[in-house]
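Notes for the one structure printed next.
Omission of a single protein chain aside, the complex is shown with its protein chains in their original locations.
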Amino acid sequence: MSTSARKASRAQSLFAPDLLKAAAGRAVIMLRPDHLWKNPVMFVVEVGTALSILYTVVKAVNPDSTQATLGYLVALDFWLVATVLFANFAEALAEARGKAQADALRKTKQATPAFRRDSGGVFRETVSTDLTEGDFVAVEAGQVIPADGEIVEGVAAVDESAITGESAPVIREAGGDRSGVTGGTRVLSDRIVVRVTVKQGESFLDRMIALVEGAKRQRTPNEIALSIVLAAFTLIFLIVTATLYPLALYAEGYTGNVGLGTDIPTLVALLVCLIPTTIGALLSAIGIAGMDRALRANIIAKSGKAVEVAGDVDTLLLDKTGTITMGNRRATRFVPFGESSASDVGRLATLASVADETPEGKSVVELFRKMPGVNLSSVDATAGATFVPFAAQTRMSGIDRRDGPSIRKGATDAVTKYAQAAGGTLPSGLKEQVDAVASQGATPLLVCEGNRVAGMIVLEDILKPNIRERFERLRKMGLRTVMVTGDNPLTAKSIAAQAGVDDYIAEATPEAKLAYIRKEQAAGKLVAMMGDGTNDAPALAQADVGVAMNSGTQAAKEAGNMVDLDSDPTKLIEVVEVGKQLLMTRGALTTFSVANDVAKYFAIVPALFAGTLPQLKTLDFMNLTSPTSAILSAVIFNALVIPCLIPVALKGVTYRPVGADALLRRNLLVWGLGGVVAPFVGIKLIDLILTLVRAV
Amino acid sequence: MLARIRVNALLLLSTLAMGSVAYPAVLLAVARLVPTTATGSLVVGTDGVPVGSRLIAQEFKGDEWFHPRPSAVGYNAGGSGGSNLGASNPKLRERVAEDLKAYPSVAALPADAVTTSGSGLDPHLTLRAAQAQLDRVSAAVAAKSGSEVAATRAKLDAALRAEAFTSMAGLVGGEPIVNVLEVNRAVRALIVAK
Partner (left out) sequence: MWILPLLVIGLAAGLAVPLGRAMARALDRPADNALERAFDTGPQSWKGYCLALLAFNAVAFVIGFGLLATQHLLPLNPDGKTALAPTTIFNTAASFLTNTNLQHYSGEVHLSYFSQLFFIAWKQFVTPAIGLGALLAVIRGLRGDKHLGNFTLDVWRGVAYVFLPLSLIVGLLLILGGVPMTLEGAVEVTTLEGAKQTISRGPVAAIVAIKQLGTNGGGFFGANSAHPFENPSAWTNLLECVCILLVPMACVVMFGRMVRGNGQATVIFNVMMAFLVAFTVWAIVTDTMSPNPGLSGLPLDQSSGNLEGKELRFGPSAGATWAAATTVTSNGSVNCMHDSLNPLAGLTPLSGMWINCAFGGVGVGLINFLVYLIVAVFLAGLMVGRTPEYLGKKVEAREVKLAMLALLVHPLLILIPTGIASVSKWGTDATNNPGPHGLSEMLYEFTSASANNGSGFEGLGDTVGTAEDAANPEKAESNGRAVVWDLATGLVMLIGRFVPIIAPIALAASLAAKKPTPFTAGTLRTDTLTFALVLVGTIVLVGALLFLPVAALGPIAEHLSFTTN
C-alpha cells in the first residue's frame, strides 16, 4: 500500500460511522468510577458532577436551598456529564480504531490445518492452535502458514498481504536473512518446512492484536510525567475553588448579598473549567492514536514506549543499500583502454557477464543494450562457449570461447593478475584511471580479452531521488544520520558525501555496528537502526529503537522493539516523526488546556460574585449576558472543545522539520496564544447563542 | 557523628562570633567617628539638654508652633508605625476630614499635612503644608512676641524657605520639604528674641 493510499484510508476511517457508534456506547460504560479513577482529572470532574447533581436534586425537593434556578442547575449538570462523556468518547474512539484493526488481524488467526512432524519424522495433520515452540510443520502451496517460525527447508513465494496489505508476494527461503514467516500468511508456491518459534498465544499476531486493542497498553514515561503535572494542577485548582467558598461567604457576610459564590454546583463548574480537562480527556486517546499511527505506517511497536523513544532519537543508522541508494550498484560507463572503443568494452563485458547472475552483472548487460547503435547479435555468438560464473575466490566471471580468447571481467587486482599471468602488459595510465574512479565512490571493474586489458566498467551507486533533501530534513529535526555499508572506506566516504549523511561506517560488520551504537550511547545519544539479519540482532537489541524488517529472521524480530511490515528501510524516518508527533500533541494540548484558563477566569469570577460584589462586573471583558449564562457558556465551551480536538488528538499535531526553536514558536503561537484567545471568542459566541435561544 | 556535632558547633559559634560580636563591634567603633548621628541625631537646646532628634517627629500642639504630620503612634518614639488604614476604610476619611478642620481656608491642602506617615515619626512636612499654617503661627507668635503679624509672617516664611530642601537635590522628584523641629527652633528664636 502506498503512503498516499494509507493516508486515504486513515482519513476515511477516522470517523467511520460504525466506529463512532461503538465508541459512543463504550463512552457510557466507561462512566464507571473504577475506570475513571485511573484518570485523576476526569475522576475529579465525575465526582464534582455527582455533587452537582445531588445539589440539583436537593433544589428540586427544596426550592429554597440555593438561589440558583433549577433550570440553570439542570443545564449545568447536563454539560458536566457531557464533559465526562466526551472524554470517554475520545478514548473509546481511539480504542475502537485499534480494535477494528485488531479484528481484521484476528480474522487471519482462525485455527487452520497444520501438518506437524511427529517423532517418527512423518507429517500429520493437526490444527494450528495445537502447535507449540519447536514443532516442525510443512506448508505447501495454497496453504496458510499456521504459526510464526523460521523456514528450515525450501523456498517459497509467500503472500503476506494479510499483514502488510502489500499484494505482491515475497520470497522466503531457508537459511539467510529471509527465513522468517508469519502465521496467517499464505504460501503461493513450493513447499517449505517451518520450525515454529513462538509459544501458543504469543505469536506475532497475538501480540499485535493485544497492542492495538490497548489491552496491554502501559503508560509511557512521558505520559506518566505529564499525568503527574495534570494531577498537581488539578489539586491546585481544587484548592483554589474550595477556598473560594469561605472567601465568598466572607464577602456575603459584609455585603449581606448572597451570590453564586457559595453555590456548590457553580463552584464545581468553575473547578471543571479550570482543571486541565481538555488534555485530561484526550491524553489516553493521544497515546493509543500514536500506536495506531505507527501501525498505519505498517510498523508494529512492541510498546508505546518504543514509539515515544523514537521521538528522542539522536542518531539514525541507515543501511546504504535500499535506503540511501537504489538497491545495488549499477554499471554506468564503459571506459576503453588503448585502441578499444566503449562499445567494444561493452560487448566484451556483456559476454563475460552472461553467466553472472548478480545484480551488478545484470546491470552490465542492461547498460550495453541501452548503448546507441550496438549490435546485439554480437553478444549472441556464444555457442560452444564455457561460462565461468562469478566465484568469491577468483572474484571474476567470464567466458571461455572456442573462437576467440577467453574474456574475464572482475575486480581490478584479480583481472590484472589474470592478464599478467597470461603474459599481457597493462595499458599505461590504468592505475590512475582505476584510482580516479574508486576515489569518486564508484567501483571499477576491469575487462580483459585474453591477456589484453580492454577497458573498465564503472559501477556506481545510484542515490535515491531527493535523498539529500531527506537528510537535510533529518538534520533540521536534530538527527544525525550514519550510513552503514560493506563498501571500502573510500567508496563509503564518497557516497556519504554525495548523499549528505553525517557519518558512515565502512566495511561494516555486525561488531562494528554494535560498537558504533555503544559509542554513540556512551555520549548520551539515542540510536535507532534497522536490520534484518540474525547477525543484526545484537545491534538491534542494543539500539534504543531497533526496527526489524518483517522479512528478516525471527532473531532479528525478537531483538528489535519494532517490526516494519513493509520491510522498507526508509521507514526509520517515519518512525521518528510518529514519535515526535506523539510528544508534540501532548505538549500542545496541555498548553492549550492551561492557556484556556485565562478566559475562563474572566468569564466565571465576575459571574460568581455578581450578586455579592456587583462592582466586579468590570472584570467581565466579554460583557456576557448574565452570571448564569456566563458560567454555562464557559462550561459548554470547556465540554465542546474536547470533541473538537479529538481529530487533533488522533491525527497528531503536524510535525515540521524546522528546528526546535521555530517549532516551539509555531506551537506557542497556535496552541499557547490560540489557547488564550479561542475561549474568549468561544465563550462569547456560546453566550450569544444561549441568549438568542432563551429569547426565542 | 561526633565530628558532625563538632563542625555544627563550630559553625554556630563562629557565625555568632562574626555576626553578633565582631561585626557590631567594628561598626560601633566606626560610629565613634560620627558621635552625633550615631547616637540619634539629638538636637541640644540652649541649656545643653536635648530637645529632640532631628530625625524624629514631635508633637506640637500650641498655635505658635508648626504642627508636624499626624502620627498614628502619638509621636511616641518608644514605638513606631502607621495607621494601616486602607483607602476603603471610612475611619481614614473621617480622620482626614477632622484634621482638615484646622485648615478652614485652604482649598487644596498638600495631603501630607493630614496623612499619617509610615513610621508615625516623619520629621518633615512639605513646605507648602508648613506655609498653610503660616496664618495661625504668625498670629500666635506675633501675639507672644508683641510684634507685628505681617512682619512676623514674613520672617517665618523666610525661615521656612531657608529650611526647605528637596530630597537628593530633586533627583528623585518631590516638592521641597522642611524639618519641623528646625523650623520650630526658628520660631522659638523669634519668640525669645522678642
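As written, the chains take the letters A and B, and residue 1 is the first residue of each chain.
Here is the rule we use: a residue touches a chain if its C-beta (ideal position, glycine included) is under 8 Å from a C-beta of that chain, and two chains touch if they have at least 3 such contacts.
The shown structure was predicted, so the numbers you read here are calculated from the model rather than taken from an experiment.
Engineer: Under the stated touch rule, tell me which residues of chain B contact the chain that is not displayed.
Structural biologist: 3-4, 7-8, 10-12, 14-16, 18-21, 23-24, 26-28, 30-31, 34, 37-42, 45, 49-53, 55-62, 65, 69, 75-90, 92-93, 96-97, 100, 103, 106-112, 114-126, 128, 167-168, 171-175, 177, 181, 184-185, 188
Engineer: Tell me which stretches of chain A touch the chain missing from the display.
Structural biologist: Looking at chain A, the ones touching the missing chain are residues 221-222, 224-226, 228-229, 231-233, 235-237, 239-240, 242-251, 253-255, 308, 311-312, 314, 475-480, 523-526, 579-581, 583-584, 586-588, 590-591, 594-595, 597-598, 601, 605-606, 608-609, 613-619, 655, 659-661, 663-665, 667-668, 671-672.
One rule holds in what follows: only the chains that are shown with their structure count from here on.
Engineer: If you average the CA atoms of chain A and of chain B, how far apart do the two points sit, in angstrom?
Structural biologist: 77
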